[in-house]
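Below is the structure I would like to discuss, written out as structure tokens.
With one protein chain withheld, the remaining protein chains of the complex are depicted in position.
Per-chain residue numbering starts at 1, and chain names A and B are given in the order in which the chains are listed.
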Amino acid sequence: GRWTRAAAQQRLSEADLLDFESYGNVTLVHLTDIHAQLVPVYFREPSINLGVGPVAGLPPHVTGADFLKLYGIEPGSPAAYALTSEDYVALARTYGKMGGLDRIATIVKRIRSERGDNTLLLDGGDTWQGSYTSLQTAGQDMVDAMNALSPDAMTGHWEFTYGADRVQEIIDGLPFPFLGGNIYDAEWNEPAFDAYKMFERGGAKIAVLGQAFPYTPIANPRWMFPNWSFGIREEDIVKNVEVAREEGADLVVLLSHNGFDVDRKLASRVPGIDVILTGHTHDALPEPVVVGKTLLIASGSHGKFVTRLDLEVTGGEMKGFRHRLIPVFSDVIAPDADMTRLVTDLRAPFEAELKRELATTETLLYRRGNFNGTFDDMICQALLDVREADIALSPGFRWGTSVLPGQTITVEDLYNACGMTYPEAYRSMMTGQMLKDILEDVADNLFNPDPYYQQGGDMVRVGGMGYAIDPYAAMGSRISSMTMLKTGEAVYPAKEYAVAGWASINEATEGPPIWDVVEAWLAANPVVSLPENRSVTIID
Amino acid sequence: FIGLSARSALAAAAEADQRIMEFTGGKTPETGKITLTAPEIAENGNTVPVSVSVDSAMEGDDLVESVMIVADGNPNPAVATFHFTPMSGEAAATSRMRLAQTQNVIAVARMKDGSVFMDKKLVKVTIGGCGG
């Protein structure tokens, strides 16, 4: 398509990105996992994203050069920069930052001007959390900015980490529904949120079903929203699709925060869903994945992409589609003036603190990768040094932006990697066996061959200790060769080690917030230069 | 509840089998008719929802008498046994149970005619904490 041609020219214009020959009578616009990034960011895609079982080697479990080959993308092109980690630093310097809600507003306004009342804008969640300003305002900055975009519906995950009262308060004031058919009142086993909403667009009745992240109370602190129970609840989706069809839905859309592999399995088992707008696992795919009659759409994260999906819907059936994953090149797409003003106003009270410089980095700092990322290497090193620990643990979050070599690390950069509501950096004694159990547990949540048993993050990052992992082994037997990096000594099951970590899901965890720990470490290490992390050995 | 050693997990599974055989009168249950619903991953091992439903007219000879639930990795595999009547209208019930570790939850239905049916589901009990 046009994007590929532009790529070959190594040059882009707004028209290259946004010109779209309209198709059919319905346009879905999908945004997801913005993680509170109001302004353009650098975000390096993962270099390793393994799939197990039936999805091994299938998108989104394709990275780097394989990804370029699979989708016929020229190395060094804008698409290569946006979608992979190949040659990331050089391309980042060429093509600049991506995202920004004002650029997204330009895209949304343009689509609405072309398609008018045929458009549905849907937000897949993980929208309110992930930055300094969202943390300071308990999500209000994102709520205000997103309201200005006028989405038609959303669902959620990290939203819940502001606690049930705050979530309810925000939802009560939203001018659009927060959907989650899989969220139940834990006491009386009754639906706590609307499961779907029916829309009329382009003469078609469209049912949008919302599916919040099924494992929110497991991956995040349950005590913050004790009266809500989640889960995949496939049988409820089946039922809600049936009810929506009985009510005359011509098109059924699942606005999902399940994660890609869960949605791929769901699409193969639940009949009657035309489109699944996937989220949570932060995958960006330039083409839909088709499972039976269902289109799976993956729109990336951090505001890097907007998906436009035009559909022909007639006689209660989806007859065809035209799709584009629009990369939000911030230097190419003109910002929308109204949104720029709003974002500037929202950030103004915090501007000085956001810009405050903590250190400079010689190493590219990034998050994504199944086993480690340099930003977490730095966090682990800070935990080891500042909290005087033998071993450090940092959760395998997939949110957090990148910092290029030579750049300063600002407060904003730091909070983009750790801004959240349970930041306490604990220090506790753990036996080698407990550490092994934790690693096995997280490994199964990532690599269980049945996606319904996965939680969709990455491996917990480990500092001070190395290990070997066989992702394809059985539950409880993937981890081996746990070794203390400093001494080369084995980690003994019965021996106790001082372990420092953060983001514990347990209530009343004690310790300084992780950003204070990292800031203290940066003060002592004003030029960050990290050795390549070779502490995890992958066994095939 | 504390995690079990491998040996006691085997013992628990054997005891679960034995309980099922007592319940069925020695008959090996067939699959079908009964559906057990439980989360794939428990939010809290102390309170895991479990539902059972059995296809049945619940009148005449097409009647579900009882459904037994066992958890094959608990120190004591017994969970509960539901008894239905024609007044139940349907053979469906929901409760909440404790699971000591990752294990199979098994539901066995005994019909009035003596036939027996089974469904099971693996429920993972995890330490948790990660996120996309």
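Rule of thumb we're sticking to: contacts are C-beta pairs under 8 Å (C-beta built on N, C-alpha and C of every residue); 3 or more make two chains touch, one makes a residue touch a chain.
To be clear about the criterion, contacts and distances are computed from a predicted model.
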item	value
Protein name (UniProt record) of the chain left out of view, among "Cytochrome c biogenesis ATP-binding export protein CcmA", "ABC transporter permease", "Hydrogenase expression/formation protein HypE" or "Thiosulfate oxidation carrier complex protein SoxZ"	"Thiosulfate oxidation carrier complex protein SoxZ"
Hidden-chain contact residue, picked from the options B:A9, B:L63 or B:V79	B:V79
Selected from B:Q18, B:T94 or B:S115 as touching the chain missing from the view	B:T94
Contact residue for the chain not shown (choose from A:T94, A:N189, A:Q433 or A:S477)	A:N189
For chain A, residues in touch with the removed chain	187-189
Interface with the undisplayed chain - residues on chain B	1, 46-48, 51, 71, 74-90, 92-99
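Definition applied: only the chains that are shown with their structure count from here on.
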item	value
Chain A to chain B touching residues, read off their complex	33, 126, 157-158, 189, 213, 215, 217-220, 222, 229-232, 235, 259, 280-282, 395-399, 437-438, 441-442, 444-446, 448, 450, 452-453, 455-458, 460, 475, 503-505
Residues of chain B defined as touching chain A within the complex	37, 39-44, 49, 94, 102, 122, 124, 126-132
